[in-house]
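With one protein chain held back, the other chains of the complex are shown just where they sit.
== chain A ==
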Amino acid sequence: MSGVEPVETALRELAPAVLGVLVRRHRDFDACEDALQDALLAASRSWPVDGRPANPTGWLVTTATRRLVETWRRDAARRRRESDDAARAVPPGDPAPGRDDTLALLVLCCHPALTPPAQVALTLRAVGGLTTAEIARGLLVPEATVAQRISRAKARIAAAGARFAEPSPAEREARLPAVLEILYRIYTEGHTASAGEDLQRPDLGAEAIRLARQLHGGWPGHGEVTGLLALVLLTDARRPARVRADGALVPLAEQDRRRWDRAAIAEGVALLEGVLPVAEPGPFQVQAAIAAVHDEAPTAEETDWHQILGLYGVLEVLAPSPVVTLNRIVALAMVEGPRAGLERLDDLAPRLEGHHRVDAVRAHLLERVGERAAAVAAYRRAAQRTLSGPEQRYLARRAAALA
């Protein structure tokens, strides 16, 4: 992934279309996906040397098909089908990629029979065109773990009888939330803070943005598809200010906003403005709108908390969760003051108890009303309970500063 970067990028763009053609023609998703990986590898070796073919999709389909035929020839059990498949194998003219191949593949990879970690791995490979080794480095797990996850996922899909087909409009709407959820998960998995660039580690955040863009290319007017793309762009815009040189994460209020990516913010805001007035509202659009309000504030103090409070109210109706409720309380405390926030926190305590962020929010509010001892205790409790390393360090630092 150094000097050949443009070829790698081009290949990943082509991957879903090529896989779509292969699976529609030969059906066997597992074998087609393996053949695609071989073809991508062959292209990454020969294109930089021999130059890119005039018809890159056709080249990849032909190469992958040859691999498929070779596999079948070796497979004695399939001998009887071999002649038919070999006959079908030579593409008659240009292969025509299906319009909805990317979504059809995403729907297949996010099949409900699979666990989210399996959905993530399969999506990165089949739709993203990443190798097993790249996915493993991206997810920080051994390559063998990812390889097993992918082969188990393919077996599950086959056992569930799932077929590759362009989803009907009704299916598309039914399966889209799971697809968007997985793309967002890939984005957050790739969000890891690290001191210095790890050149060996593929940027899963950038990969998620690319996939969201590809999906959006097929449905430019779809509210939630657009909402997801806007959300990842508006969140990613803060990335340059998110990590200190020592690798520690910087909280939103303390970030140097001059380092935010203005172009990404402008793109995210424009996307949102295009769909918000016309599309059916959904959780990704609302979360993107909240991110946009933060991104458009020149300083943390100038944040429009009234608007954020209203948006969290909407989000709580569309996608209720303890995290959303806690964030609404944070916004409420910014609008009505920390006492009001603490009261709401007490009211909702039974519903939120046990959630690790309750103590963190309580600690911040106690600090703001000047109850230092109670704030220190709450910060320490929060630091003990969080599963996030950067948050743990941050909370311990706040406790130490006040104690």
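The rule we apply is simple: contacts are C-beta pairs under 8 Å (C-beta built on N, C-alpha and C of every residue); 3 or more make two chains touch, one makes a residue touch a chain; residues count from 1.
Here is the rule we go by: contacts and distances are computed from a predicted model.
Q: Missing chain, UniProt name, options "FMN reductase", "Chemotaxis protein CheW", "YciI family protein" or "Multiple resistance and pH homeostasis protein A": which is it?
A: From the choices "FMN reductase", "Chemotaxis protein CheW", "YciI family protein" or "Multiple resistance and pH homeostasis protein A", the unshown chain carries the UniProt name "YciI family protein".
Q: Any idea which of A:L68, A:L103 or A:A118 touches the chain not displayed?
A: Selected residue, touching the omitted chain: A:A118.
Q: From the list A:V146, A:V286 or A:L345, pick the residue that touches the absent chain.
A: A:V146
Q: Taking the full complex into account, what residues of chain A touch the chain not shown?
A: Within chain A, the residues that touch the unshown chain are 115-118, 121, 139, 141-142, 144-150, 152-153, 188-194, 235, 249-253, 387-392, 394.
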